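The structure follows.
Only one protein chain is missing from this complex, and each of the others stays in its spot.
Think of it as A, B and C in the order they're written, each chain with its own count starting at 1.
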Amino acid sequence: MCQCSYQLQTVTAANIAAFTTVFCVTEPEEPNRHKRASMIIVPTNTPGCEIVRVVPTMDCEIRLTNVRVPKENLLGSRGEGFVIAQKKLGPGRIYHCMRWLGQAQRAFDLMCNRTLTRYAHGSLLSDKQMIQKFIADSATEIQSARLMTLEAARKIDRGEDARIDIAMIKVYGAKVLHDVIDRAIQVHGALGVTADTPLEKMYREARYARIYAGPDEVHTATIARRILRKYQQGDSWDPANF
Amino acid sequence: MCQCSYQLQTVTAANIAAFTTVFCVTEPEEPNRHKRASMIIVPTNTPGCEIVRVVPTMDCEIRLTNVRVPKENLLGSRGEGFVIAQKKLGPGRIYHCMRWLGQAQRAFDLMCNRTLTRYAHGSLLSDKQMIQKFIADSATEIQSARLMTLEAARKIDRGEDARIDIAMIKVYGAKVLHDVIDRAIQVHGALGVTADTPLEKMYREARYARIYAGPDEVHTATIARRILRKYQQGDSWDPANF
Amino acid sequence: MCQCSYQLQTVTAANIAAFTTVFCVTEPEEPNRHKRASMIIVPTNTPGCEIVRVVPTMDCEIRLTNVRVPKENLLGSRGEGFVIAQKKLGPGRIYHCMRWLGQAQRAFDLMCNRTLTRYAHGSLLSDKQMIQKFIADSATEIQSARLMTLEAARKIDRGEDARIDIAMIKVYGAKVLHDVIDRAIQVHGALGVTADTPLEKMYREARYARIYAGPDEVHTATIARRILRKYQQGDSWDPANF
Partner (left out) sequence: MCQCSYQLQTVTAANIAAFTTVFCVTEPEEPNRHKRASMIIVPTNTPGCEIVRVVPTMDCEIRLTNVRVPKENLLGSRGEGFVIAQKKLGPGRIYHCMRWLGQAQRAFDLMCNRTLTRYAHGSLLSDKQMIQKFIADSATEIQSARLMTLEAARKIDRGEDARIDIAMIKVYGAKVLHDVIDRAIQVHGALGVTADTPLEKMYREARYARIYAGPDEVHTATIARRILRKYQQGDSWDPANF
């Protein structure tokens, strides 16, 4: 058995989930701080596991008080929590990027179709240059985000180090997602911020993308440091092969 | 023989060139306006071909007065000038993008190496987050421009219609070129705007890139119109296959 | 008495309002299209006035069927609707800008205080340059939007033509509002997109600001046309006196 207590963790959908995965320090004496945590499955109906409240727009706060679960709920070995998390987060970030591409493409389709039917101030929106720029910029951004996602996936498939590519597409993809949805809303006018189109929900959720799985600023600093290490060693960054 | 007169053409390097290529209307009666022009080789020492002046930072102005050249100087057939120009401009734009990638990578290397040696306000530039953001953003932009250039080239190689991809990378690549050089200059401080590094010249020439081979605004409108045509036909834009 | 029928107007808060103001064509034969509409007060409990549905995140759709109200519900004279609307919209846009400044300042305060208490990756957020840039950019934008709002108000007070200034601050102020809130959210991380801070609601409502009282694109074109008219007359634009 293992036992743990926690104050105020936020967990996505904990109020409707059968179990949650707790990431907690089990080896506080371990000198290597990357080997101190373990990952443990905790059924949400375990005694001591309490949903404190549902946080509007997001997650649940849960509190764990002397929660005990069987040993076999441990994922991997003791102290492997950090390694498991990192293994999951890399591909996890790519999956986000793939989803975002689908969302951006959906918003793009809505935008293009809208411009071909909405007539205002003497012409269709599709005939207005400011709107044409929305479309050209969005297409360029979608294409570049798509190709960068594929490049990162290709490196993962070949067993190469894809950490810089993943961090780049995590930051860039989240920005593209927002910008395309934002323009699609603009061509819909007030309609775009009602729940009558999927854009309003997409817009709110796109904002989360720059925070979850690591905020932009952390990835940005990581990219720079990894690239600079190359130059410190007298080498240089090669976008095709790092 | 063919004969022509022109006022004030600007021609790159005409003052040091052995010949120039004149694009002129030879079939003024032709109803199809894309079949009116021809392309003719004119040696710069032909009588009537006069260098009016060298325009600072750019080209030469030349004046052609009753210039006569042999028939074999005609490139292709009469009226084919526009087609020849278009055939050349598509791949020509890709070549620009390839050169730009090389320039951007060169500026990027200069920037990274500079940040590792320049100490200011208590630390190396490489340790400052605003500079790390310069590096991460530049790397992301170079990677995306590189992948889009390859994608356009791949479509050309496969004989597919690459016009949207070429227009996108022409606009986007020119922006990336400028932005990376601009950041490299900033980390060099005053040194970056002297001729002691290649950056100052690269910066000036990067500005031309948004004008030559078609200004950004023309390509932007073209991209939008080509994409919108798909939606007008009940189809949609697929970045992988257009 | 006057009578009117309408399909599907969206009206803010019509479901809780005692009356709404209907802007409708009463003089269809009038050659001057700016003199065709009138503005009429319609109590929402008038027979024929029906709330069709509440549109999520926004307004109500109402339908008017043979609605009859007394003559004294007419605002101003017949055909004066457009003039009344324009008189209201100019100052109305300034009021928006004033509210936005308050919102932006509130988000700014939240951001600054958060950076002084949130410790991550080895230091307070306030010590990190990327975050310092958030603060400096936001302060600059708030200061500039504030001064432009005051300038427009000053011109209105002096009885000068403030239409360019109002259009500029409408577009610019809405952008500043969004950008400051967006950065405040980012320094709050996941907390910033929950309802635990006012930022999440501010973020959604800031998006409307680029649409209501005229979308950015309409104001942008208007500013340009008004300024260009000066140059067409051989004059030039003077930001201090137009």
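Criterion: contacts are C-beta pairs under 8 Å (C-beta built on N, C-alpha and C of every residue); 3 or more make two chains touch, one makes a residue touch a chain.
A quick note: this is a predicted structure, and the numbers were derived from the prediction, not measured.
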{"item": "Sole residue of A:36, A:96 or A:128 that reaches the chain not shown, by the stated touch rule", "value": "A:128"}
{"item": "Listed residues B:173, B:192 or B:239, member touching the removed chain", "value": "B:192"}
{"item": "Hidden partner chain, touching residue among C:35, C:63, C:118 or C:133", "value": "C:133"}
{"item": "Contact partner of the left-out chain, one of B:14, B:131, B:152 or B:180", "value": "B:131"}
{"item": "Contacts of subunit B with the absent chain, listed as residue ranges", "value": "10, 55-59, 121, 128, 130-131, 182, 185-186, 189-190, 192-196, 200, 203-204, 207-208, 210-212, 215-218, 220-221"}
{"item": "Interface with the unshown chain - residue positions in subunit C", "value": "105, 108-109, 112-113, 115-116, 126, 129, 131-133, 135-137, 139-140, 142-148, 151, 164-165, 167-168, 171-172, 217, 219-221, 223-225, 227-228, 230-232, 236-237, 239-240"}
{"item": "Residues of subunit A in contact with the chain not shown", "value": "128-130, 132-133"}
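As a working rule, only the chains that are shown with their structure count from here on.
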{"item": "Whole-Å gap separating subunit A and subunit B, where each centre is the average of the chain's CA atoms", "value": "37"}
{"item": "Subunit A and subunit C, separation of their C-alpha mean positions in angstrom", "value": "32"}
{"item": "Between subunit B and subunit C, centroid-to-centroid distance (C-alpha), Å", "value": "42"}
{"item": "Multi-chain contact sites of subunit C, meaning residues that touch two or more partners", "value": "128, 130"}
